[in-house]
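Shown here: the complex without one of its protein chains, the others still in place.
By written order: A, B and C. Residues from 1 in each chain.
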Amino acid sequence: MNVANPMPSATPAASLVRTLGLVSALCGVIIVGAYQGTYEAAAANRRIALERTVFKIIPAAKSMTEWQATARGIRPAGGEAAEGAIKFYAAYAEDGSLAGIAVEGAAKGYADVVRILYGYSPDCQCINGIGVVATKETPGIGDKIITDKAFLANFKALDVKLDQALAKLANEVKVVKHGSKTDAWQIDAISGATVTSRAVGKAINDSAQALLPILLPEIEKLRKKES
Amino acid sequence: MSPESLSQIFLSAALANNFVLAMFLGLCPFLGVSARMDTAFPMGLASAFVMLVASLCAFGLNLLLSMFHLEFLRLIAYIVVIASAVQLVEMILKKHSPALFRALGIYLPLITTNCAVLGVALFQTAREYSFLQSLAFSLGAGAGFTLALVLMASVRERLQLSDVPGVVQGTALSLMLAGLLSMAFMGFAGLGA
Amino acid sequence: MKDLSQAKNFDEFMEGIWRQNPVFVMVLGMCPALAVTVSAVNALAMGFATTFVLVCSCLLVSLMRKLVPKEVRIATYIVIIATFVTVVDYVIQAVSLELYEALGAFIQLIVVNCIILGRAEAHASKHPPATAMLNALGMGIGFTIGLFALGGVREILGAGKLFGVSLFGANFQPWVVMVLPPGGFFVLGAWLLLFAAIRRKKGIPPAESKGCHVA
Partner (left out) sequence: MSSSVEIRSAPHIKSPRSVEMIMRNVVFSLLPVCAFFVYQYGISAAASILVVTAACLLTERLFVRLGRQSGDLSDYSATITGVLLGLTLPPGFPLWMGFVAGFTAIALGKALFGGIGFNVFNPALVGRAFVQAAFPAAIATYTPSFLPGRFTEFIPSSLAWPLMAPADTAAWLKGMQIDAWTGATPLAKWKFEGTLTDAGDLLTSLAGHMAVGPSPALILLCGAYLALRRFMDWRIPAAILGSAGLTAWLIYAIGGTKYPDPFFMLFSGGLILGAVYMATDMATSPVTPRGMWLYGSLIGVLTVMIRYYGGLPEGVMYAILLANAATPLIEQITQPTPFGKGASIRAGRSATYTLHPDYISREEAAAKMSKKRFFKNKPKKP
């Protein structure tokens, strides 16, 4: 790449600059054209994929809006995302009532970061479904978090109640050894895929610890919306 | 922001998700220069250095591009800026540190923009790493690349003296060796999780 | 006369598919070849994306071959290639997000695939548009075939499927290693061994990777 190579040139500099300018202009036009042409479709694709995941986690949902939470409280997403903001989605049932909230979580798994989306129900203060957004875990072992029925059963009513002061979870979400789940805030690990199971637990715990104390006091904001 | 800690990112890029052996980035220089230790090691260092430069450039550029909502120019901007920056560094090295230039300089044009270098820039952007995370990522990637090159060179130098069957010689043998090394590196999976 | 030019065109086209197959003969563009070929679909998608970039860039380079002074040749080519890669990147996003996520950053890495720069530099910059496109198309199809040969084998062994269709019944034990990084090296290595063995039998001298030394 002789981009800045001060080679003694036989061609006059003006000609070089002119050619480069011409090429850049041409390429600029092509890129902008492609970007404009595909923008709508790509955005629609992304929205559909997201909605599909959210609606799978919260079966009652029919529509959703995107929100973000910062230390100062929650507000509808849009414009610049603030630094360190947590994204979540409020899902509404057909009659406009709040069906649940889908929250993003991520933690380092066996091969790479495992990204999940979990459904939070403010009524029971519990998690009632998870979906995996991205995972590169070993096929046949780590990807059991999507397929293993016993593991998914953990997320029927996973307890994430806040403590008295509404400052943190009353009980940390914990991943325990396969077959030794005793409390509602524990996750029964998949035998043979302990590392990935732990990543899911950590992702939920970290995200819930950060989000719920901000979210719960302002939950009415979400209920009112669109009803 | 990615949830990984700095040490996790470094270890993952260097060992568990090694750029060459797990992500297949930079295979051309890897197979081309790993025949001898005395070229492999400087090549590794030079690549690590270029990766660092690329990572810094990419981080700054990404900030700039997002500020003006010009994300669609990212690829072109990355490749042009990284190439120019490396060229600039090469010239500065030549002027101020001729010894270092002699050691690394001949490799710099070869790696100005290869998969591994552009990969550092693209992956750190895709994973939304912060500045320090990007730094850890590029340092880890460079260390991992050097390690893979040195190990490969160590093995290949020895195989020069072996009675390798004729059919296997050449690129096929290098690929098989890389596969075996990659298998050994799988032991690092989940490191620091 | 016409027959002759047709035969020549056919030659230009077939060069990349067989005699100079980028994957099996020249061993170029291995980074995407190994990273994304965990399934046949991914392999084909990557192959088509590369073919598109290859054909478009070669066409443009060939059209501009008289305009571009040789001092800024490489820089121009890179900018052109990067443009079409960006285009492909956006098109795939619009077509299928799933595919886009499976291929990840490797679509953008097509930019540094040395087949493309190599073709632009060695062929398109010296030939008229039609010939350049034919040659590029052949190369692209050859690359796609190579990727498919890798992706097919890896999907069949690594998941017991081809194009997502189960081949051996539910009880088949997949060889997970094939979809992991070492499997990529082993499968490509095995293909090269096979070709080396054939070549040896026919008495053709072994091929060596020419590497990518453009700069």
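What we mean here is this: a contact is a pair of C-beta atoms (placed from the backbone, for glycine too) under 8 Å apart; a residue touches a chain by one contact, two chains touch by 3 or more.
Everything numeric here is computed off the predicted structure, so don't read it as measured data.
Visitor: One chain isn't displayed here. Which of the visible ones does it touch?
Guide: Hidden chain, whole complex, touched shown chains: A, B, C.
Visitor: Which residue among C:A82, C:L134 or C:L180 touches the omitted chain?
Guide: C:L180
Visitor: Sort through B:L73, B:V117, B:L139 or B:M176 and give me the one touching the missing partner chain.
Guide: From the options B:L73, B:V117, B:L139 or B:M176, the contact with the absent chain belongs to B:M176.
Visitor: To test your reading of the contact rule: which positions on chain A touch the chain that is missing from view?
Guide: 2, 7-8, 110, 138, 140-141, 177, 189, 192, 194-195
Visitor: For chain B, which residues touch the unseen chain?
Guide: Considering the whole complex, chain B reaches the absent chain at 32, 35-38, 150-151, 154-160, 162-165, 168-170, 173, 176-177, 180-181, 183-193.
Visitor: Applying the definition given at the start, please give the residues of chain C touching the unseen chain.
Guide: Residues of chain C in contact with the hidden chain: 26, 74, 118, 121-122, 168, 171-173, 175-178, 180, 182-183, 186, 208, 210, 213-215.
One rule holds in what follows: only the chains that are shown with their structure count from here on.
Visitor: Whole-Å distance, chain A centre to chain C centre, using C-alpha means?
Guide: 34
Visitor: So the centre of each chain is just the mean of its C-alpha atoms; given that, what is the distance between chain A and chain B in Å?
Guide: Each chain's C-alpha centroid was found; their separation is 29 Å.
Visitor: At which residue positions does chain C touch at least two other chains?
Guide: 75, 78-79, 82-83, 86, 90, 180, 215
Visitor: Give me the residue numbers in chain A that touch at least two other chains, ranges are fine.
Guide: Chain A, residues with two or more chain partners: 1, 3, 5, 27, 31, 35.
Visitor: In the complex of these two chains, what residues of chain C are touching chain B?
Guide: 27, 30-35, 75, 78-79, 82-83, 85-86, 89-90, 104-105, 108-109, 111-112, 114, 177, 180-186, 188-189, 192-193, 196-197, 200, 206-209, 211-213, 215
Visitor: Which residues of chain A touch chain C in the complex?
Guide: Touch residues, chain A against chain C: 1-3, 5, 7, 9-11, 15-16, 19-20, 22-24, 26-27, 30-31, 34-35, 37-39, 41-42, 45-46, 48-49, 134, 138-141.
Visitor: Can you list the residues on chain C that touch chain A in the complex?
Guide: It is residues 60, 64, 67-72, 74-76, 78-80, 82-84, 86-87, 90-91, 93-98, 101, 158-159, 174, 176, 179-180, 215 of chain C that touch chain A.
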